[in-house]
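Complex shown without one protein chain; remaining protein chains in place.
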Amino acid sequence: MTMLSTRSLLIGTFAALTLTAAPLLADTPQKGGTLRIASLNSDLDAFDPLTGYSTDSWAILRAVTRQLVTYKGAGTDIRDDTDLVPDLATSWDISEDGKEFTFHLRKGVHYSGSTDREIKAADFVYGIKRFCDPNKQVAAINYFNLAFSGFKDFCDAFSKVAPGDLKAAKDFIDANQISGVSAPDDYTLVLKSDSKNYDFLNILSMNFVTPLPEEIASQYFPDSVEFRQNFPSSGPYYVENYTQGQQLVLKRAASYDAALDPVRAAYADEIIVDFTTNNEETIVQKIATGEADLSLYLEVPPRATIAKYLGENSPNLHASNSGAANFITFNARPEATTPGATALRDIRVRQALTYAISRANIVQTQGGPIAAVPLTQIITSTILGFEPFDPYPTADDQGDPEKAKALLAEAGYPDGITLDAPYRTTAQFEAIALTVKEDAARAGITINLIPIPPTQWYAYIQDPGSVWDISLGSQFAPDWQGPSTRMLLGGWLNSDAAPCGTGNVHAICYSNLELNRLAAEAYGSDDPGPIWTKADQLVSTDLAWIPLIEKRKIVLSSDRVTNWTWSSLGVQADITNVALKP
Amino acid sequence: MSDTLSLPGRRARIDALSFGLILSGLVVAAALAAPLVAWVTGHGPTDQFRTTGLDQMGLPMRPNAEFLLGSDGFGRDVLVRVLYGTRISLIVGLPATTLAMLVGTLIGLVAGWSRGWGDQLFGRFMDVMIAFPFILTALSLATINRGADGQPRIPPEALVVLVIAGFSWIYFARLVRGITRSLRDGPLVNAARVSGASVPQILWREVLPVILPKIAVFWSVQLPANIVAEATLSFLGVGINPPTPSLGNMIADAQRSGLYQVQPWLLLGPGLALFLAVAGANILSAGLRSRLDPHSALRV
Amino acid sequence: MALRLTKALSQAALTLLVLLIACFGLTRLAYQNPAAMLAPRNATQEGIAAVARALRLDEPWYQQLWYYLWRGPDVQGAKMGLFNWPPGLGYSFRKQAPVTDLILDKIPVTLSLVAGAVVLWFAWALLAGVWAAKNQGRWQDHLSGAVSFVFMATPLILSGILVSYVLFYQLTQAGWPLFPSSGYVALTSDPWQWARHLALPWITLAMVQAGTFQRITRGAVLDVAGHDYIRTARAKGLGEGRVWYNHALGAGLNPVITLGGLEIGTMLGGAIVTETIFGLDGLGRLAISSALDGDFPVVIGTTITAGAGIILMTTLSDLWIAARERRPLS
Partner (left out) sequence: MTGPAPLFEIRNLSVRFPGQGEAAVKGISLRVSPGETLALVGESGSGKSVSLLAATGLVPGAAQIGGEVLFGGRDLLRLPPHQMRALRGARIGYVFQDPQSNLHPYKSVYTQIAEAILAHAPRPRPARAALRARVTALLTEVGIRNAGARLDDLPWQFSGGMRQRVMIAMALALEPSLLIADEPTTALDVTVQAQILALLKEQQARRGLAVIFVSHDLAVVSDIADRILVMQQGEVVEEGPAPEVLRRPRHPYARRLLAAAGLAHGTHSTPADAPAPDAPPLLSLDRLSRSFGRNEVLREVSLDIAPAEIYGLVGESGSGKTTLGRIVAGLDRPDRGRMRLDGADLSQPFTRAQRFAVQVVFQDPYASLNPHRRIGAILSEILVRAGEGDPISGVADLLRSVRLDPALAGRLPGQLSGGQRQRVAIARALAMRPKLIVADEPVSALDITTQAEILQLLARLRDERGLSILLITHDLGVVARHCNRVGVLQRGVLVEHGPVAPVFTAPRHDYTRALLAAVPGRRLRELRADPPDDHSDPLQTGPHQHV
């Protein structure tokens, strides 16, 4: 008896030792290995810092581009990755009025891939001028209209150059300047704005402002296959091989020097993105079997897989609040005159719809609390100004059909209403659409679903000719974590920044002068948080849109992945900082 | 002497026919019983049972007393949905095949009877039709069918019927055209011609009776193919749209969600139904062929 | 013979041209606002209008057709129309590449997929079909019939998932990573990996066809089995194996060739379901993704390729039959 217990004690101690030893080993990540990423899409939606405007393209661009400032990545949670750190800029000076930034660039950093010359300040200037190339415009132009003096004028002039002619575009870039963007010498970059913006550096942290060598980039059409194959990389990896629809092979550059890159450790020797898997199920099977290490374009792993990993208490399941949200928007365009759209202009009808919906059900279809949390306000948990707020609470977020019916009757629709509702035909949106349809029916709201293939989504939703009442395919992900409230409250909903018709994502067409006033106040403020909180409560109560859920990002990794690091821009693994077990 | 050399296994033939009939009968009965089962269980095909059909994680239930084949990712009854999906398979497959048969026979008769440039024209037309890609056209038509208000101009089921018929009439037409051609100068038609019969009379009285058993057999060959075509279109997302259950979109859903690993009946249910529907029709067609058209090779 | 071949070729060309025009019309009808689909996300109305102008979508359809045939959309300067030399199928605005290049890139994948599947499916169909015919009415016939009915009744959308789940996932989970789940390795770079990667799609694609063609073969062979020349073969003292697998099969092969040609031709345009399930980046996937993306030059291009595949294979099978019969092509 004594013998036995001693024995088991010994075994227990040994087991404990090995258990603690394993994370210790993992804590000192090793260089080497090939990181395999299985992509759900058959190609990258964009692979040019100019056009990349999805978290997935940013996750990959992280390896081949560098910016002036960036985020380090965080092992714990996405919301912990909000501190800006120097990247290619070593330091910067800000003028008294806060409108002019002078960046001092790091010396001795070289490109890799199609060229290996040193990165100069003029490359940033070229990169920014390229934003208005008539062949392909930068994806987030509104930010830069605001950020750089003279940018809009430059773009207006550039748009007169005929597309399809590379030489004409290059000549224009060489002959014209943006007054707010200049490089006095090779290692100094001066950026000027017309107004003070508290989030100026955040805007620069996005992948758009990336240095590009003009002698290479001007030879190709932006984001063309040739450009992708000859990608001039400023990051730790270069493009070794790119075959459309098959794979992208990135290799660590010979010139990579950890001393010159304080952010990206570049543990893996090689990163291969495989485009040949195009269903969710096979992707997670691949990761489970170790054929792949990470996924790309996989919004959320299949529920069964999440449950399995949770059940096994697997260390390979990584979950974090992401600040991304799904919501229902209304067709508030003046052209929209269908009975449904007209009815929705009455706040009582919007309230009725809010009450009709069970957010708990939507959370359930997304995979439970691990995958999503109910959201009752417009801004989300990772961004500035967030204070929990629920203007229309219901028990357990189950909704309240009776209240919804009453509100409808009050608004003059005692027999219920019918709404035409497009949604994107992906698993995630289909789940939301089908749930909303069933739940709304409880309150006498009939929803006609209109399935739209994902690639046609924006064309459909932004076409003034499309007839619809509510959009079940609307979603939001913060461009950067932290002070990115500008994008939602200062951008999408602000009728000064995004007047109905132009640049209006999801055709929201919301106008609230009080919100516009609060946003203007916040931009110049040194403490914008409370102002945004106020603005959030204003529009959340007014139901500018109906928030549904805040998604939690769930990423699966293979057994081989260690040193787990979230990238807040990519909202998934930081591929330049995760390592592979030897 | 060749007639003495082929000794048909008469017993096996009858078995195939009745086996096919039983199997197909079961499938039809299942489809017809769908509303009954829905009524008995109290589960409509699109009703979501959030509390009893799903667990906290949103995972479906395995077969139990309430859900005989378990539930799906929305807490819907798989059994009821499989029955309704089978119904859709038949609602699409039967009229599509019949429509294709009618159109194909008509065109095949005219094409087979005509000579010279008319014959040439039909030949080229059929070449183009055969070369036309099925799924792409289905996709394009699905897009066209989306009216200005986003709602389909004609019901999606009707569109799928038209698309499938539009691609399968051609095989009927080829068959009928071939037979008509071979009969056109044969003694049967010549005999009718010298006895003063008009062309419609000849086609109706002499040609059609020869063709009928063959197209009846071919109808039963084409039916399972068309059931599969509907499932494939729905699988690829260009056929029957959710939440209406179709065997194809249920299989797609099972695969995409991976939930079939937790609840195998998500895949097995619609898979088995599709299997039985197709197998039943195939065996029925084999039986019919040996009954109605014993001398021709199996031409699909 | 040369004259007949020329005639066959010009007929094929005419068919393709008609197909192209029909497809052009169809895409114009289906994609009401392609510029909006092709323009970058968040594009302004002006941006969309610029894309429309670049693609000449603002012109009447006949001018667009003329332009398409003659030059192809000249977004990138070079002429890429069908009536240019070298003939092209236009330019993909979304993929930023000439359509012809895109298609040529995918052909090896689809070709590899079809080639392997064809070998498997005909090997099975012919062996099992003749075996069943030879043993008509006996247990061998019933067994082979049952197998073929199972094959025929398991559509691709089902068999693909099952094959992938069992042969890839379960085997790999069990520690037997015999087959990768997806991907493509060029034959020229590594033949072994090529075969390994394609094995599951081959099996899947071959299975459903093998069932059908096994029945066709059995029927065709039984059809000729009663013929006098089969008796002659026996009268010559030939063994039963040779009588069935050589004489009867040889005589009954025509419907197998005709239908096989049609099926292979259809697949050459892309085995969409198989390519989708196994993530093979072939013509089928290009076709369906371009159709979903509204990338209509690629839609037309893939349609023409598919049509050409069908015409090529049906013509080849006709030629083969003509050669077997030593008759001119009818």
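So that you can tell them apart, the chains are marked A, B and C in the order they are listed, and the count of residues begins at 1 in each.
By definition in this document, contacts are C-beta pairs under 8 Å (C-beta built on N, C-alpha and C of every residue); 3 or more make two chains touch, one makes a residue touch a chain.
Being a predicted model, the structure only gives us computed values, none of them experimental.
Taking the full assembly into account, the omitted chain touches B, C. For the chain missing from the display, the contacting residue among B:Leu188, B:Ala216, B:Leu276 or B:Leu292 is B:Leu188, taking the whole complex into account.
Among the residues C:Arg28, C:Arg53, C:His142 or C:Arg234, only C:Arg234 touches the chain that is left out of the figure. The residue from B:Val110, B:Leu162 or B:Val210 that touches the chain not shown here is B:Val210. Seen from chain B, the chain kept out of the figure touches residues 1, 4-5, 7, 10, 186-188, 190-197, 205-206, 209-210.
Chain C meets the missing chain through residues 227-229, 231-239, 242, 247, 250-251, 253, 324-326.
In the analysis below, only the chains that are shown with their structure count from here on.
Taken as a graph of touching chains, this assembly is complete, with every chain in contact with every other.
Interface comparison, B-C versus A-B: the higher number of contacting C-beta pairs is recorded for B-C.
Chain A and chain C have CA centres that are 39 Å apart. Note: centroid distance chain B to chain C, computed from Cα atoms, is 22 Å.
Residue positions of chain A with contacts to 2 or more other chains are 279, 453, 465. Among the residues of chain B, those in touch with two or more other chains are 255.
Contact residues of chain B toward chain A in the complex are 46-48, 50, 54, 56-59, 73-74, 146, 148-151, 237, 241-243, 255-259, 261-262. On chain C, the positions that touch chain B within their shared complex are 11, 14-16, 18-19, 22-23, 26-27, 29-31, 136-137, 141-142, 149-150, 152-158, 161-162, 212, 215-216, 218-220, 222-223, 225-228, 231, 252, 255, 259, 262, 269, 272-273, 276, 287-288, 291-292, 299, 302-303, 306-308, 310-311, 314.
If you check the complex, the residues on chain C that touch chain A are 32-33, 36-37, 39-47, 50, 54, 74-77, 95-97, 102, 105-106, 164, 168-169, 172-173, 177, 180-184, 276-277, 279-281, 285-286, 289, 292-294.
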